[in-house]
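What you see is the complex with one protein chain gone and the rest in place.
This part shows subunit A:
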Amino acid sequence: MLRSFTSRMVGAAQRTNSAVTASAVRLFSATSTATQATPTSSTASPSTPSSELSLLRNQLRYYAVAEIKNRPYLITKNDIIVLDRLKDVKLGDVIELNQIKELGSKDYAIQGAPYVSSEYYSIKATVIEQPKGKIVETFKKKRRKHFQRRYHIKPLHTLLRVSELEVKA
């Protein structure tokens, strides 16, 4: 599904982006299935979304909402993702992320149902570090009941650097 955002211009000059307002309601299924759940009144869903993808590709920067271990991470290129320790991964390994819920830019976004088709993007992350975090202390107390507990956790992390985030034609 392609969503378009009203352009946010911060500054004195407010230019109306006619391309954005004209295509304010344009929906299409981002998955490879031909059928669409809720057809819109304006346009029929095209089978190849290359025109919509080219809208996205004409923009400058992209973000993606990646799902890693069932948790969403909103990432751009060069970001560091902080995860709980991945056991089966070494330093320097390159991970291809293929569960992308949303892929967007300033004015447009493709929302996956549930995931965006992997033909439209290439997102890679490198394992740069597997550190130990600082001690986290949880203190529980029930007053006047002689109950208090201290739990100490020293979390293990894996840091991933998003080395590539590209929208394919």
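One rule holds in what follows: contacts are C-beta pairs under 8 Å (C-beta built on N, C-alpha and C of every residue); 3 or more make two chains touch, one makes a residue touch a chain; residues count from 1.
Following the convention adopted for this analysis, contacts and distances are computed from a predicted model.
A.B. asks: Among "Proteasome subunit beta", "Large ribosomal subunit protein mL43", "Vacuolar fusion protein MON1 homolog" or "Calcineurin B homologous protein 3", find the name that the UniProt record gives to the complex chain excluded from display.
C.D. replies: The chain we cannot see is, by its UniProt record, "Large ribosomal subunit protein mL43".
A.B. asks: Under the stated touch rule, tell me which residues of subunit A contact the chain that is not displayed.
C.D. replies: 5-6, 8-10, 14, 61-63, 71, 73-83, 91-92, 104-106, 125-134, 136, 155, 157, 160-161, 163
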